[in-house]
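Removed: one protein chain of the complex. Kept in place: all other protein chains.
Each chain gets a letter, A, B and C, in the order it is written, and its residues are counted from 1.
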Amino acid sequence: MGVLRIGHASLKVMDMAAAVKHYENVLGLKTTMQDKAGNVYLKCWDEWDKYSLILTPSDQAGMNHVAFKVERDSDLDDLKMKIEDWGVKTTLLPEGTLPSTGRMLQFRLPSGHEMRLYAMKEHVGTEVGSVNPDPWPDGLKGAGAHWLDHVLLMCEMNPPEGVNTVADNTRFFIEALDFFLTEQVLVGPSGDIQAATWLSCTNTPHDIAFVGGPKSGLHHISYFLDSWHDVLKSADVMAKNKVRIDVAPTRHGITRGETIYFFDPSGNRNETFAGLGYLAQRDRPVTTWTEDQLGSGIFYHTGELVSSFTEVYT
Amino acid sequence: MGVLRIGHASLKVMDMAAAVKHYENVLGLKTTMQDKAGNVYLKCWDEWDKYSLILTPSDQAGMNHVAFKVERDSDLDDLKMKIEDWGVKTTLLPEGTLPSTGRMLQFRLPSGHEMRLYAMKEHVGTEVGSVNPDPWPDGLKGAGAHWLDHVLLMCEMNPPEGVNTVADNTRFFIEALDFFLTEQVLVGPSGDIQAATWLSCTNTPHDIAFVGGPKSGLHHISYFLDSWHDVLKSADVMAKNKVRIDVAPTRHGITRGETIYFFDPSGNRNETFAGLGYLAQRDRPVTTWTEDQLGSGIFYHTGELVSSFTEVYT
Amino acid sequence: MGVLRIGHASLKVMDMAAAVKHYENVLGLKTTMQDKAGNVYLKCWDEWDKYSLILTPSDQAGMNHVAFKVERDSDLDDLKMKIEDWGVKTTLLPEGTLPSTGRMLQFRLPSGHEMRLYAMKEHVGTEVGSVNPDPWPDGLKGAGAHWLDHVLLMCEMNPPEGVNTVADNTRFFIEALDFFLTEQVLVGPSGDIQAATWLSCTNTPHDIAFVGGPKSGLHHISYFLDSWHDVLKSADVMAKNKVRIDVAPTRHGITRGETIYFFDPSGNRNETFAGLGYLAQRDRPVTTWTEDQLGSGIFYHTGELVSSFTEVYT
Partner (left out) sequence: MGVLRIGHASLKVMDMAAAVKHYENVLGLKTTMQDKAGNVYLKCWDEWDKYSLILTPSDQAGMNHVAFKVERDSDLDDLKMKIEDWGVKTTLLPEGTLPSTGRMLQFRLPSGHEMRLYAMKEHVGTEVGSVNPDPWPDGLKGAGAHWLDHVLLMCEMNPPEGVNTVADNTRFFIEALDFFLTEQVLVGPSGDIQAATWLSCTNTPHDIAFVGGPKSGLHHISYFLDSWHDVLKSADVMAKNKVRIDVAPTRHGITRGETIYFFDPSGNRNETFAGLGYLAQRDRPVTTWTEDQLGSGIFYHTGELVSSFTEVYT
């Protein structure tokens, strides 16, 4: 049937010990395995597959790839055809390329980001189990993030004449991967240039998002919290752990999400956000933000664009 | 592609003025139309189709039918075949059978409840619009419910030898309508009798649920709120409006939802509940509640079954 | 200047190990000392004096005494005179009668409850300290209660002709101890019998409360939480710890407090409650609840009196 959800992100970190400490103590993930190459695999308490975050040692920050899970192994073959028909080359990586994970369909988005699809990852269960479960487990650390929710990718864009890989990625996700558009920022003299888009393959306001910039990169990976109260708690946790906060608690106009942005020790931007926002649906009208109201779209309360927010990424 | 979501519920009410006042002032819906037969149509502020609730005059309470929306008109033809192949008879009601609504596929669930599928309903938009929208509209009344979230149907069940229309409905929704099971209560000496099930066609923990009882009927219709704080506010609103509350604020073990149960003036049970709970997925392990922990499943805090809760319905 | 606040409660418990586990794991108190007689002393993380709860081994539940702290040692002499002038006998207990505590003025309320006043208790500081403190400490357990907030005492009352020790206690606290009345329940044919009163010596809606009943006893001791969200968390903690919950999360009309009632393993009723409610002031009009609205006063949402709530106490 197609893509189920975001499965994991693979991030480059420069100090592995500091990174693991950050994702464990601040976000509340748990390390589920390490491999011989020094990569560390972590998951959130409310996820049931073996990992949703891979940290790889590097001399710089950034994202290696983002992976989405599909429902059936045969979906990989179907999607391979759809993706190649769309004009994107793919490679099938054999089972075991990533530990505890089946074969993966690898390709590059129009924006240049590496993406992978897979159908199988070792099932380890959530921390509350599936028989008479408590609503949350004992011994939560830090923000107690529920799950990896989405990534926002910065995409090379030089309107009006140059490339616009925001628009290209958006078409690709809709046409080849059957995502649907939930929100978009339209700019330019005619107000018809997609400068940012939010897309869903579930019923949440976004599973992936694209924002135009001078070069492609990772803007942030985002973790789900239950409530605005948990946003406050996570901000308190960051203060206690001397985490560098980029944007203190506020609400997005776009997605209605309640949010904090901050950085891991290598400089990869993280988000904790709360609130379903709304139930995204294929027949829900697409929300459009115009250039003059973009500030309110990003940071609803102040309505002011913070330059570092759009200019600093990895 | 199939069923998108719950579209509306049609309820019988004995005092129309009191009912409209209840759904407007307590839940916060708005009346969008009335017809010559005296039926009243209402919607929530965060819904974009013309109505999600039909109130019909009657001398008793209860549900006339529940309707789900499908993505494309042609899905109705596909689903007609799948449903009839499964063994359920269907009728195609012509466009206009319900106002502002396209043709509907009508059938009875194994439990006897009437269900309808439709692809088209007049689009009127949410109250915040879709260009640079605020996260919530001014002038909200009462609980300010976001949307009709689900219905819970009581289904005739006489285990071990008699009928179990909970199990029958469950198989029907999975096999014919492509829903997936998120949670279940298993009872009986071998712990293998489905006494209650929760099913999703989106990514929320339930779009419909079935609980076994001596006869089929409506247990409740449920409205979505943003947060536990809004649950408190809605309870305060009920107190101010002298609404009969069935179960004061608490948490369900099942779905993790934060909830209040109460009655409309005719005795139809309503629920306001908050919290996404978790992101339901087709590959998420099904949660099972055993008979001895059923109390905690229903009312997590006290763990006590309230007899009126399972015995009183319409 | 007089009475500062509630200082501690001394409770009888039948199973000390179970009681300590309850107050530590469910409420989040810490044991600060034990004495040779087997009494255990505990405090909340946000309190700075050595203990606010004394658990004493017994063959039944109930309260030994409640103690309030005064500002200066000389206040004890002034209050001794005021109290005896009012008609209540007092005893001065020497320093060390309770460990880490100065001399205490001991007396019986008109209702028969033992009360003590003291000016000195060993200062140990809050868990966050007083230099550049975090807003909350790491390693909180259970509900993470901030402080012992108040006690509610059941007072013998046989209107119209018999005793009314609610009214007697109320006059005593106002006239001899300089508390002020914040709320009252008036009953009886003329609506002039004080069946319950709430009194403050700070700016919170109550530091002590009295409710009339067939015999005097302890209704509950109450712990302060920050927010309605923390009330939910504390209810979840109770469910995990199989605590017997008396009344699940709701709001009081009286004091506006957000509350849960539950029992310690010996049957002493506890409350966790949240919300300042309002800023109590000596010039704020006294809130009066009439007999017909008493249900809403106690449990605002349902408006229904639960018989066990008023009949069961220790």
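Before moving on, here are some points about what is shown:
Please note the rule applied: contacts are C-beta pairs under 8 Å (C-beta built on N, C-alpha and C of every residue); 3 or more make two chains touch, one makes a residue touch a chain.
Not measured: the values here are computed from a predicted model.
Among A:60, A:74, A:158 or A:302, only A:302 touches the chain that is left out of the view. Here the missing chain is touched by one residue of C:35, C:71, C:84 or C:138, and it is C:71.
One of C:38, C:133, C:160 or C:214 touches the chain omitted from the figure, and that residue is C:133. For the chain missing from the display, the contacting residue among C:158, C:241, C:290 or C:308 is C:290, taking the whole complex into account. Not every partner is drawn; the one left out touches subunit B at residues 134-136, 138, 227, 229, 236, 239-240. Residues 1, 4-5, 46, 48, 69, 71, 123, 125-126, 130-135, 146-147, 202-204, 224, 226-229, 251, 253, 256, 275-276, 278-279, 281-290, 293, 296-297, 300 are the ones on subunit C that touch the missing chain.
For subunit A, the residues touching the absent chain in the complete assembly are 228-229, 232, 235-236, 238-239, 242, 245, 248-251, 258, 260, 296, 299-303.
Methods note: only the chains that are shown with their structure count from here on.
Here the spacing of subunit A and subunit B, counted between their Cα centres, is 31 Å. Look at where the CA atoms of subunit B average out and do the same for subunit C: the two points lie 43 Å apart.
A separation of 49 Å divides the Cα centre of subunit A from that of subunit C. Each of residues 229, 236, 239 in subunit C touches at least two other chains.
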